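Taking it in order: structure first as structure tokens, then the write-up.
One chain of protein is taken out of this complex; the other chains stay put.
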Amino acid sequence: MSATTLEGAAAPGGGRTSRKPNYRRRRLWGEVGAVAFAIVLVIWTVGPVYNMVMVALDRHDDVFSSHVFPPDPTLNSFWIVVSEGYWYLEYFWHQFANSFYVGIGTTFLTLFIGSLTSFVIGRMRINGGWVISNLALMTYMIPASFLAIPFYLVMQYYDMSNSLWACIAAYVVFATPYAIIVFQQYSVSIPIEIDESARIDGASPWQIYWRLYLPLMAPALVAVGTFALLLAWNDFLYQFLLLSSKRNMTVSVALAQFLNSDEAPWNYMMAAAIIYSIPPIVAYYAFRRRMTSGLTMGGVKG
Amino acid sequence: MDGSAAQVVDVGARFDVRPRIRSALWLGLNRADAIWALAFLVPYIVTFVLFVIYPLLYGLWMGSKPSLYTDLFSDPIYQDTAINTLIYVLVGVNLRMVMALGLSGFFMRKSWWTKPLLILFILPWAVPALPTFLSIHWMLNGNWGLLNNLIWDVTGWNAPSWLDERSYALTSDIVAYIWKWLPFWTVIMLAGRMAIPRELYEAADVDGATGSRRFWHVTFPLMANLYLVCTLLGMLFTMGDFTTVYFVSGGGPANSTQVLATLGVRDAFVMSEPRLGVAAVMSAIPVLVPLVVLLMRRVRAAAVER
Partner (left out) sequence: MSTISRRSVLQASLGLAAAAGLSRPYIANAAAKTASVWWTQGFIPEEDAGFEKMVADYQKVSGNRIDYSILPFVALEQKMVSALQTENTPDLIAYDGIQTTMVMSAYANKLVDVSDIVAPHEKDIAKVALQSMKLYNNVEKRRAYYAVPFKTASVPFHVWGSLVEKAGYKMSDCPDTWVERWNWFKPMQAKLRADGMRQIYSIGLQMTTNGPSDGNNLFHYWLLAMGGGNIVTPDGHVHLEDPKVKNAVIETVRWICDTYKGGYTPPGCISWNDADDNNGFHSKLFLMDLDGTISTELAMFHRPEDFNNCVTLGLPKGPDGKPSPAMVGAIGGMIPTAAKNIDVAKDFMRYVIEPKVNSDFLKAGLGRWAPIYPQQVKDDSFWLHNENPQLARHLTPYVEETLLGASYPDYMVYNPGYADVEAQQVWGQTYASVYKDGMTPEKAVDKAFKQVEQLLARYPTTA
């Protein structure tokens, strides 16, 4: 069915020929409007980031003068960050690695624990599986920053203060319920008969999980994995509370040190922040398609 | 327990085709499978007990002294703080979700610039929170901030100071928060939209539904559950938001834009009274519990629908 036929059929009384130019004009205006909106969106999105870039490019004295473009831009700040040339940035690359460690640890554990749990609930279909998924959801009853204070105190009891694993534990706890929900919804689209025939062939649950379930769930795994990675990468409060020594800090916390000083070189801080933003952008770009397909299946079916 | 006895047997049978006596069923599975199931569940259960249950119980204990609440409510800024939190959550989340829904439609366009635009659009989510919010704090400065400089350069108007008045500061906090998290929810909404089968749209076209009618009659009903779940989840996340308010408005001016999370941290660490801090955030429970119950119902409803 072509568009023009439809248009012609739908028009109350107009003939076909009078519809065509109007349609094209409407589409043109529509496109113009969309482009205008896109420009607004770009300005909205980039605004604060532009401010960060501008501060990063500023010379020390220019940071708080009133200007829209950097009067004397320099890449010096970026160089200082990369070469760890400032006191607070002494361990920048080590802290960057810590951030990765936390992010990747969170991702793998969330995927592993989340997929195992949703496998049991959704594929093995145990009785009372709904109890577990509801309990998981109850984690969200306590918003993250509410749990932070007791969590921090409890980590001291476990002797895990100033430990990257404490952060990983916190993020896994917050990402897993989401993972369970997404996995369950996604797995609806995978017929249960696959599992059954594997069972008949004598496969153990572990083999079904490892060889059938996980590969079929790949898009959802990517979606949830990216979510978990970005959650860990993005968070501030938990890392700030749980990590205190320079060697164990992640970059988010290291950046907070700049707030300590009476005259911090904000340009270095912003340059470090920009460098820190690159991995999530790359991750998103690489996994974009898988992410969107993994997030949906079943979430919307009627 | 959902389902009748018959269903219980059925479930077990489906996974393991060998017939057996009902009484040997554990969790609806035969013994060997049940052991596997338990083994698979152990990681989550251990994690949950160690890192959710224990801190939660500890937190509940910390917040259990009644005198804490009298101290809390007698703090002159408590009432405003609670109101701020409500405004922040209700306005911030709903505005953001509407924008996310709309933008998800926008990003369905087939223009050549849609994909790169989407990648750029992710930027707020990808940049770390602290420097970004600090940057926004500077941008909004009445004297030398980027925003007012720009406005002055373009229009010659001396725009007001965005952080020096309660309503402006709270609005700034909300706008900053939406700015940061809109991409995340837009992507989720977009994924939801993309999952709508094309046949439904084509059928709608045949019936003559276009534009907004198509949206209300095809798209929205299918997205409704996802939208609701996201809104509820968003509200829960936002109730606990600390970083935005702390760095953008600092809870000022004159403590007028504090939210429960920032008040809690202040009480815990600046006033060196951790139990009071926990009480501050616990005081939100009357609002949190209904939200979670609703959320659980909605997620369950979505599961049952299949």
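Each chain gets a letter, A and B, in the order it is written, and its residues are counted from 1.
Convention: a contact is a pair of C-beta atoms (placed from the backbone, for glycine too) under 8 Å apart; a residue touches a chain by one contact, two chains touch by 3 or more.
The structure presented is a predicted model; accordingly, all values stated were derived computationally and were not measured.
Asks: Considering the complete complex, identify which of A:I80, A:I132 or A:L241 is in touch with the unshown chain.
Replies: The single option touching the absent chain is A:L241.
Asks: For the chain that got dropped from the picture, name the residues of chain B it touches.
Replies: Against the missing chain, chain B presents residues 71, 74-77, 137, 141-144, 161, 163-164, 169, 249-256, 266, 268-275.
Asks: Spell out, residue by residue, where the missing chain touches chain A.
Replies: Its contact residues with the unshown chain are 61, 63-66, 87, 149, 152-153, 156-157, 161-162, 240-241, 244-246, 253, 256-257, 259-264, 266.
FYI, only the chains that are shown with their structure count from here on.
Asks: Centre to centre, by mean C-alpha position, how many angstrom separate chain A and chain B?
Replies: 13
Asks: What does chain A use to touch chain B in their complex?
Replies: 1, 6, 9-10, 31, 34-35, 37-38, 41-42, 44-52, 54-55, 64-68, 112-114, 116-117, 119-120, 123-128, 130, 132-147, 149-151, 153-154, 158, 169-170, 172-173, 176, 181, 184-185, 188, 192, 195-196, 199-200, 204-206, 209, 223, 230, 233-237, 251-252, 255-256, 269-270, 272-274, 276-277, 280-281, 284-285, 288, 291-302
Asks: Flag every residue of chain B that touches chain A in the complex, lowest number first.
Replies: Touch residues, chain B against chain A: 1-2, 8, 11, 14-17, 27-29, 33-34, 36-37, 40-41, 43-44, 47-48, 50-52, 54-56, 58-59, 62, 103, 106, 109, 111, 113, 117-132, 134-136, 138-139, 143-144, 146-147, 149-150, 153, 176, 179, 183, 187-188, 190-196, 202, 205-206, 208, 210, 221-223, 225-226, 233, 236-243, 261, 264-265, 268, 274, 277-278, 281-282, 284, 288-289, 291-292, 295-296, 299-300, 302-303, 305-306.
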